[in-house]
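Pasting a structure below so you can have a look.
Of the protein chains in this complex, one is absent; all others appear in place.
Chain IDs A and B follow the sequence of writing; residue 1 opens each chain.
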Amino acid sequence: MNRLKNHFKRFNIILLVITIFTSSFCLTGCFDKNEIEKLGFVVALGIDLDNHNKIIVSLQILESSDKSQTEKDTKAGKSKVYICTGNTIYDALYNLSKGLSIPIKFSNEKCIIIGKKFAEAGIKPIIDFSLRFNDMRPTTPVLVTNGDAVDILQMQAPENPISAFVIHDLIKRQKYLCLASTTTNLDFANNMKSESSISTCGIINIDKENKKNLNNSLILSGSAVFRKDKLIGYMNAEETRGMQWIKGKVKLGSLVIKTRDENKISLHIIKSNSSLKPSIIDKKVDIRVNIKAQSNIQEISEHISEDMNFNTNPDIIDRLSKEQDKAIYNEANLAINAAQDRLSADIFDFGNLLYRECPHEWNSIKGDWNKLFPYVNIEIGVSSEIKQTGILSKPITNEEGN
Amino acid sequence: MKKKISIYQFFVLMTILPYGSASLFFLAPEAKQDAWICLLSYSLIGILLQIIYITLYNKYPEDTLVTYMPKIYGKFIGSILGIMYIVYFTYAATRVFRDFSELISAFSLQHTSKLIFGMVFIITIIYAIYNGIENISNLVQLCFLIIIIIKIGSFFLISSMSDVVKLYNLKPILSDGILSVLKKSWRLIAFPYGETLVFTMLYPLVIENNKIKKVAILSIVTEAILLSLNNILFISTLGVNFATSTNFPLLETYRLIQISDFFSKTDIIFILLFLVGGFFKICIFLYAAVLGTSQILNLKNTRFLSIPFGIIVLISSLLIAKNYPQHIKTGLGYVINYVHIPMQIIIPIITLLVYYIKNLILNKNKI
Partner (left out) sequence: MSNFIKKIISSVNRNNNSENINNNQCQKKKRTSISKSIEENRQYIESYFSYCFDLVMREISFFNINGKKTLVVYLEGLSEKKLIEDFLISKLTSEINVNNMSLNEEELLKYRLGIKDTEIYEDIEKSIEAILSGNPVVFVNDLEKSFEINLNTSLGRQIDEPSTEVVTRGPREGFTESLITNINLIRKKIKNSNLKMEKFKVGKETNTNVVISYLSSVADKKIVNEVKERLKNIDIESVLDSNYIEEYISDAPLSIFPLVFRTEKPDIAAAKILEGRIIIIVDGSPVVLSAPALFVEFLQSGEDYYIRFSSATLNRCIRFISLIITITLPSIYIALVTFHQELIPTKLILSVISARANVPLPAMWESIFMLTAFEIMREAGIRMPKSFGQAISIVGGLVLGDAAVKAGIVGTPMVVIVALTAITKFTIPSVELELPIVYIRFFFLLLSGFLGLTGLTCGILLVSMRLVSIRSFGVPYMFPICPFSISLGEDEIIRAPMWKLNKTQRLLKLKNNFISNRIHKHSR
């Protein structure tokens, strides 16, 4: 009995303490609590610079469907675009609260789109903001547009009314197809401080050229080149792919080669990688690039006059792969020309490569790298293979071309 | 003293102690991408320190640090040293507590005051110490397994994403030679390796005394390997430049995990794992302080001492630094120079020397 009494005495004290604590917990409330239906989830962020050097921030925020809860609406989802201005990015977001009633959360953000004027002025503010702010991820892709970022966000593509999801899917595809470069804000931060300080990022635009296409859609192609954080030039899709061949990032795609009689064959790329060998002798830089690729034959178009029965003559494949080597070489050359002649920018990040492999020699030429780069000797060697011919073994048209 | 900890639990305790907070920081930023080499090399000095501590322990097998100080130095100086060590352990616990409060504030509970999170956290710690080291070491066995499994899982997740782990970021290796790199990172002796001083309070509680030396060396080696793996991971994914700019590089690495929409943004889980590691670290330090106090004051029932110590830790953790950068500067700057090095290295070495000298004099007197 006494044992139980003593138990109770101790228990009462503990119970009292716990009650005091828990009541203070539940009654005071907690500032970090946010009910999910009262949050605005940002899916895309757009930054522009206006004429008076003030920053225009546009946000694409997910909207929940209305209360009628019909089947169609709940699946697609809708979005709204909000625009605000301010001296810095966070200041602009703060000004947004005058018009937007809900707190915003960046964790679902799919991309950051930067307008041309802002890119030319220097994108350091957005990179710093997106990495310092706890809510935003270091894996957010950064894109540049030729006009204003607001237009991209306000555009409603036919397949999905939320353009951020469209952009996200486009970026996912181009990661391996490499018609546009895909970089995240973390890569930007690393590149800005690296030895060559050149970064590239993809360009997204609204497709206005195709007049027959009544609904506007977005196009992601080509890349923009930045020195430190300022935009210095552009590359088109072919040059971008050439650059990615050298960096070894092309994993999928198609390549057109010509046969002996100028007929075109399309190849489907399965795999590729590249190895780089630098050397610095007497302040002269030599870089040897070896590109390896594998592909399948995807399409044989137009008339073929020669005998293209692959299964009986496998040597044809060797000939075709030499053509493939030439095609890849040409693309890579395009990129090198653009980098060395037009832009004088080390888009291939050879500076870092030299720092890693030959640190002592690099230290002596570090300061003049920008001037030395156009004269660097870059040799490209390609060895590629064609593995399969698909389901057909020989072309459908017969040998005489009928 | 009553034996309470099995040797395997002791190994786990020794491994998880430095790991708890050392994995949060970039430990030797001057060494840049060769930090992992420094970590591995300084483990040798860590082993040396452990040998010093164990030699001292073997002279007095039933005593903890606080009780053999008076025996070597005499009552007055010895008790003062004992009290200094107790204050030192409490200060170490306070520092780690502040680290974790800052971590949680930065990543998940931004607007909640540190006091409220601190209250909940300190209640768990007080309760753990109230239950005694036996139960803490039982629990740590289980948690260690979970931590290791999730770490290995995270390695797999990160490496399964293409292009994220770029091992070439570790180059150039030792471009200036190993000595210059070692000279720049001498602070590694104190943090993490010197923190194992706290185990001098726990040696008498281990059941299998004879295996302590082997286990201590093994755990320091394991610790070194774990920390350098962490280091290699975040340098190769983030790049040296970015890794030196962030406050918590390992967490940034975990934020890069993005497999599909489902598996992205999982960094909160790793933060909680660190919290568990930190919980055990604070428990061990605070338990050492409580044990020391009860030995100096000759108390029988030590459990209720955990409450005042816990409250002291909570309040002082809010007072020791005005803001986070000041906290880091004191921690990786002044404290190492003026507090850790004397307490962890100089005083034990002097103690050992004094013991030998005393022995020599006594033997001389006998003869």
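In this section, contacts are C-beta pairs under 8 Å (C-beta built on N, C-alpha and C of every residue); 3 or more make two chains touch, one makes a residue touch a chain.
All values reported here derive from a predicted model rather than from experimental measurement.
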item: Candidates B:Met84, B:Ala106 or B:Leu139 - the one touching the absent chain; value: B:Leu139
item: Residue of B:Tyr73, B:Phe121 or B:Tyr287 in touch with the missing chain, whole complex considered; value: B:Phe121
item: Contact residue for the chain not shown (choose from A:Leu39, A:Met155 or A:Leu252); value: A:Leu39
item: Residues in chain B touching the chain absent from view; value: 3, 6, 9, 104, 108-109, 112, 116-117, 120-121, 123-124, 127-128, 131-132, 135-136, 138-139, 141-142, 145, 207, 261-262, 265-266, 268-269, 272, 275-276, 279, 297-301, 304
item: Hidden partner interface residues of chain A, rising order; value: 1-4, 6-11, 22, 25-26, 30, 32-37, 39, 41, 43, 62, 64-65, 67, 69, 74, 77, 105, 107-108, 135
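The rule is short, and it goes like this: only the chains that are shown with their structure count from here on.
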item: Chain A and chain B: spacing of chain centres that average the CA atoms, whole Å; value: 41
item: Footprint of chain A on chain B - complex, ascending; value: 106-112, 116, 119, 123, 163, 168, 171-172, 175, 238-239, 241-242, 245, 252, 255-256, 258, 264-265
item: Chain A to chain B touching residues, read off their complex; value: 21, 25, 30-32, 107, 134, 137-139, 186, 189-190, 193-194, 249, 355-357, 359-360
